[in-house]
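Note that one protein chain is taken out, while the other chains of the complex remain in position.
This part shows subunit A:
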Amino acid sequence: MSQPATGTETPSGDSEATPRARRSNELIMLVFATVIVTAALVMVEVSQQTRLTPQILYYGGAFLGLFAAAHFAVRRWAPYSDPLILPLVALINGLGLVIIHRVDLGNIKDPPYGWSGPAAPSQVFYTALALVLFALVLKFVSDHRTLAMYSYICGLVGLVALALPAILPGFIAPTINGAKLWLRVGPLSIQPAEPAKILLMIFFAAFLVSKRELFTTAGRRFLGIDFPRARDLAPVLVAWALSIGIVVLERDLGTSLLFFGIVLVMIYIATERAIWIGIGLSLFAGGCVLAYSIFGHVQERVDSWLNPLTSGSGGQLRSALFGLASGGIGGTGLGQGSPTLVPYAATDFILTSFGEELGLIGLMALFLLYLLLVMRGLRSALAVRDSFGKLLGGGLSFALLLQLFVIAGGVTGLIPLTGLVTPFMAAGGSSLLANYILIALLLRISDAARRPQTPSKPKPKQAPIAEAHTELVERPR
């Protein structure tokens, strides 16, 4: 790995044509993000009538320090990676921290029933921990292709982690809010599905690269569409069964939807055949109908989605919608709404809290930040030169987008509400850690994609073939 000497490493001074690592851009954008986050914190503190102390500047400084450290880790270990990914994540994460803090302030004034104390300090701790993890992944995964070698281990560990909460007894894996998704280890509760998501993506990318042929073999042609052969459906069916299993055993619709969506999209990226999406969606529709007819909690969700104002279980969605409505176009201003009226205002409904105080304008800006993040990830996947990197990058980026879609669609009443974590924003350690690992892998892939090719060994200039002497060469493998 080449080591940048200083500032912008423009390799040969040819400023526009050569790819620039643009690490300085990254630093500038990080400073900009810090300014925004600090401004948000100041506004929250002012409007909540707490005394303004220079402490706020320390918070801002600490935030900048954390991400500057991450920035230098990127500079050191992934010098050519995309300059936008880290600042976007930093801003989203920072805004999330401010909103969590703001909800904490509201809760301190008027503690709701069963409130477990402020969530912001632990979230700050997890952010720091996540950034350490981020740096470690960048350091130790020096080439994303090495991950493909461990694909089956990743797949196995991922599967076990996913199944663990369902299998283990209730005192380790308690049922919280109807879902059996957590593992309780001492004071910590871990959501093993989050890291499992990444592990399974690594496995699936490697699997698809080696078995790509299988998915492109055409089977029977029917109604003008080439259907794949029945036996090639097995991986999709396994993924489908797995998702159904999650719904049944862990009672979590969001995770199940996420897994199935990722598998489908990765098959689609690998094969470019829309029929797989068609097959997947029909399987998904079948699963939905099945789940709806069997499980009470699914029916409840659908009912509160269709009739949020009248249904008995629609209280959460109802208050979320009213929260968003009271924000309107411009929002109430940071710290001046009442997001705590919505349950889970710092976790599942953090987008509602954000939308209430910053309005549609702010929420759209936030969505654009996410969109840019996903776009940069997909672009890296497009530019990288090996199939495994392409698939993994595409899958990772899409996973972020799907998570955001499911939760944003849920809280705005577009689709039935399922408890998925808003990436980088919502309070919750496991998901933050996992998503930072995801970002580290994306940066690794984009580093591979954008690194200028240096000739590995300067080859001696070959004589034209007609003049060349006969020589003994190694037989190409």
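The working rule: contacts are C-beta pairs under 8 Å (C-beta built on N, C-alpha and C of every residue); 3 or more make two chains touch, one makes a residue touch a chain; residues count from 1.
Definition applied: contacts and distances are computed from a predicted model.
One subunit of the complex is not drawn; among "PSer/pThr/pTyr-binding forkhead associated (FHA) protein", "Transport permease protein", "Glycine oxidase" or "Probable membrane transporter protein", its UniProt record names it "PSer/pThr/pTyr-binding forkhead associated (FHA) protein". When the missing chain is restored to the complex, the residue among A:Leu138, A:Ile350 or A:Leu369 that touches it is A:Leu369.
From the set A:Leu27, A:Val247, A:Leu334 or A:Leu420, the residue in touch with the chain omitted from the display is A:Leu334, counting the whole complex. Along subunit A, the points of touch with the absent chain fall at residues 11-12, 14, 16-19, 22, 25, 29, 32-33, 35-36, 39-40, 43, 46-47, 80, 83-84, 87-88, 91, 145, 209, 212-213, 272, 330-331, 333-334, 336, 358-359, 361-362, 365-366, 368-369, 372, 375-376, 382-383, 385-387, 390, 449-456, 458-459, 461, 464-465, 473, 476-477.
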